[in-house]
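Shown here: the complex without one of its protein chains, the others still in place.
Going in written order, the chains are labelled A and B, and every chain counts its residues from 1.
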Amino acid sequence: MVLETLNDSARTTALADEAHALMALLYPICRSITGDGVRQTLDHVNTIAPLRRTEVPSGTPVFDWTVPREWNIRDAYIADAAGQRLVDFKQHSLHVVSYSTPVRERMSRQALEPHLHSLPDRPHAIPYRTAYYRETWGFCLSQQARDALGEGPFDVCIDSSLQDGHLSIGECLIPGQSGDEAVVYTHTCHPALANDNLSGIALAAVLARELATCKPRLTWRFVFGPGTIGSLTWLSRNEGRLGHVRAGLVMGLLGDSGPLNYKHSRRGGTLIDRAAALAMRDHGGHELPFEPYGYDERQFCSPGFDLPFGRLTRSPNATFAQYHNSDDNLDFVGKPALAGALQALGSVVQAVDGNQRFINLSPKGEPQLGKRGLYGNVGGTGPGAFEHGLLWLLNQSDGRHDLINIAQRSGLPFETLARGAAALQTAALLAPAPATAGGHETKAGGLT
Amino acid sequence: MVLETLNDSARTTALADEAHALMALLYPICRSITGDGVRQTLDHVNTIAPLRRTEVPSGTPVFDWTVPREWNIRDAYIADAAGQRLVDFKQHSLHVVSYSTPVRERMSRQALEPHLHSLPDRPHAIPYRTAYYRETWGFCLSQQARDALGEGPFDVCIDSSLQDGHLSIGECLIPGQSGDEAVVYTHTCHPALANDNLSGIALAAVLARELATCKPRLTWRFVFGPGTIGSLTWLSRNEGRLGHVRAGLVMGLLGDSGPLNYKHSRRGGTLIDRAAALAMRDHGGHELPFEPYGYDERQFCSPGFDLPFGRLTRSPNATFAQYHNSDDNLDFVGKPALAGALQALGSVVQAVDGNQRFINLSPKGEPQLGKRGLYGNVGGTGPGAFEHGLLWLLNQSDGRHDLINIAQRSGLPFETLARGAAALQTAALLAPAPATAGGHETKAGGLT
Partner (left out) sequence: MVLETLNDSARTTALADEAHALMALLYPICRSITGDGVRQTLDHVNTIAPLRRTEVPSGTPVFDWTVPREWNIRDAYIADAAGQRLVDFKQHSLHVVSYSTPVRERMSRQALEPHLHSLPDRPHAIPYRTAYYRETWGFCLSQQARDALGEGPFDVCIDSSLQDGHLSIGECLIPGQSGDEAVVYTHTCHPALANDNLSGIALAAVLARELATCKPRLTWRFVFGPGTIGSLTWLSRNEGRLGHVRAGLVMGLLGDSGPLNYKHSRRGGTLIDRAAALAMRDHGGHELPFEPYGYDERQFCSPGFDLPFGRLTRSPNATFAQYHNSDDNLDFVGKPALAGALQALGSVVQAVDGNQRFINLSPKGEPQLGKRGLYGNVGGTGPGAFEHGLLWLLNQSDGRHDLINIAQRSGLPFETLARGAAALQTAALLAPAPATAGGHETKAGGLT
């Protein structure tokens, strides 16, 4: 069965260690929605999960948007008259507003002030700010540093460039047995923020590599790209293939100490929604209704596509104090949280890839399991989980209920039922149901 | 937008004052299901909301019923042998059982007793009793007064008349832009009971006048008529036009201190149900399931009509101690309660009249709101309610979801979304959806 290795906690602990090490390598790199930082990030991911790279030129129209100019930055600081750097990009990549235009100027405090961003309520932390689609510049600094700046004059330097270039996307393709596809998307555009989203990048990388060792039914694509413009660009370049996408998952922010949160797709009730709901039940996570604000599910779930994409995070955007500021650092991300997220991701992938409907070949009454060695031989005591699973599978296998349905209704894990279905197929009591128009997204009857 | 003035608390406070003043004028008038008291009541309403008057002759068949003879009363009393009035209609119109036949007789206490009605559990209060469809007479008095009556003999007088005449209905018509109609019904038949239903009469009058200053989409009819026989008569005279009625509301009992209660229509899920559910959410009211007992919704929701009529009250019939007795007086009705009810009514009317479905004209991915000045330009912080509303509108506007759906699902007020839809139409990102057979009553998919 696909990804059953992620049921093994020793394995997920080792993978979480590896993911955290990757995050440590990526943390110092200054990323934005374009630029060399993104390319360096993809280089590192490529060492774990081999990527096909796509470079899309600036100016390329993407639906209502245009691929922006490429932004790169070498240095930036605010220095006092003595040349001492009071705010220094080289110390923290969050210090510069992303996509700041170049500046090199001596300025008074008054002139500088509109270009400063800080957090009065969290005085020690550097905020994260961007200005992608408007020519401006700015510095982010802690409120404490801002209070200590003095009156100037200051030498202000941003040694950046905004020039025609490319937007970079990486994609790890894992071929499946069928032409149907599943897509996993994680955003690569944030600078030194560990949970948001080095956690997503690192876990997607190790998950992709693990999955590549199985023979999945679906073809899986793990896409690493910037937020918004990245998913829009991917959609515009893959529009012809979207009809094959059976399930999609936006993943990120998976390393904090909060519980897992699965946000449903716009459509609701799709394969990914049902697989993830089961994983949340079995891994103590929560389910969130769809809303149009969030991460790249905004684009996949826009009404012109309405793709069956959900989102898995721990604490969602803007619900934790370290969100979008320098406290979202490597210490904020726990290895047990990463390991737990991997286990849940494994369950989701297993159910998405392995969901199936069956037909009971002996549907009149229960078949006599005992004579086939599938049921305890001395009666009077009750069945265990595996035997309960057999009864559920036989009872519900009329071609309308799939394994996820049966797992939901029975309270049993997907994996128990998948093993039971294999045993019943071996005993010639169950056969795969013929495909129907509804495919894998049937909302079956009954209580499910 | 229609009736946004009722979002203004200074305005609703002034209107509540006006409504209370009208109630004070109406309180002394003896109303019943027919008669001069009803006509005088409509005269007063007419000073606020111009009424078209209908007088339907006694004996007119109305479905399974017949318009009864007209009842008028000039005087009634129980006097002792010395001529002192012990029970006096001129002191309180509740003292006479409504529709009492004339009587002028000297009687013993024993003979009088079967004609007396009092409330042992509420000894100071005069009950309200009627005998519309059976020839009898009676007096209502407090238990205290009854206990003090003595043994008689008594001079008993009811100077009433029951003669062929008319049943009186008033209707305030507010023409709309479309041929579709909405109907508001409030009952006019109760004598000196302030909450039940001078509150409904007075609020309907000021609401109608306010609405007449807007240009509503629907044609609105505010109908003032007696309970049961009034709504039956209105239905029988308007049967050919019922197909145009998109929504209806029975309103009354809106001045007590209880929370608002919206009772759903028999059909459920109709435009009025959805608009009112939203108003209850935003004004702290409750929703009640349909039941066939109640006010005039009984007739509108009978299976032969099954019209989309709900009912808005504060404390419903028989759930408060002052119900149907003399404690339901002007002191029992609070101006803040009237003002709050008006605000909720404004929300209901606004959503009923302004509900609409749209089509996103840029449905592939999110359109770039920033370049249109509709979204904050420095990123990294989240959107406000208006911007959230834009995202919801764009995401859900596939022609299937109307503004009420989106308000329900997003948790945002109808008004925020109506303003957002206007802004997006101006930006050419949204257009009205073509009409469908389902019209305004689609139960859209998704979580709504």
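Here is the rule we go by: contacts are C-beta pairs under 8 Å (C-beta built on N, C-alpha and C of every residue); 3 or more make two chains touch, one makes a residue touch a chain.
Keep in mind it's a predicted model, so treat the numbers as computed, not measured.
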Residue of A:185, A:392 or A:414 in touch with the missing chain, whole complex considered: A:392
Contact footprint on chain A, counting only the chain that is left out: 360, 362-368, 370-371, 377-383, 388, 391-392, 394-398, 409-410, 446-447
Touch residues of chain B, complete complex, unshown partner: 62-65, 97, 117, 127-134, 136, 138, 228, 231-232, 235, 266-268, 289-293, 298-299, 301-306, 317-318, 324
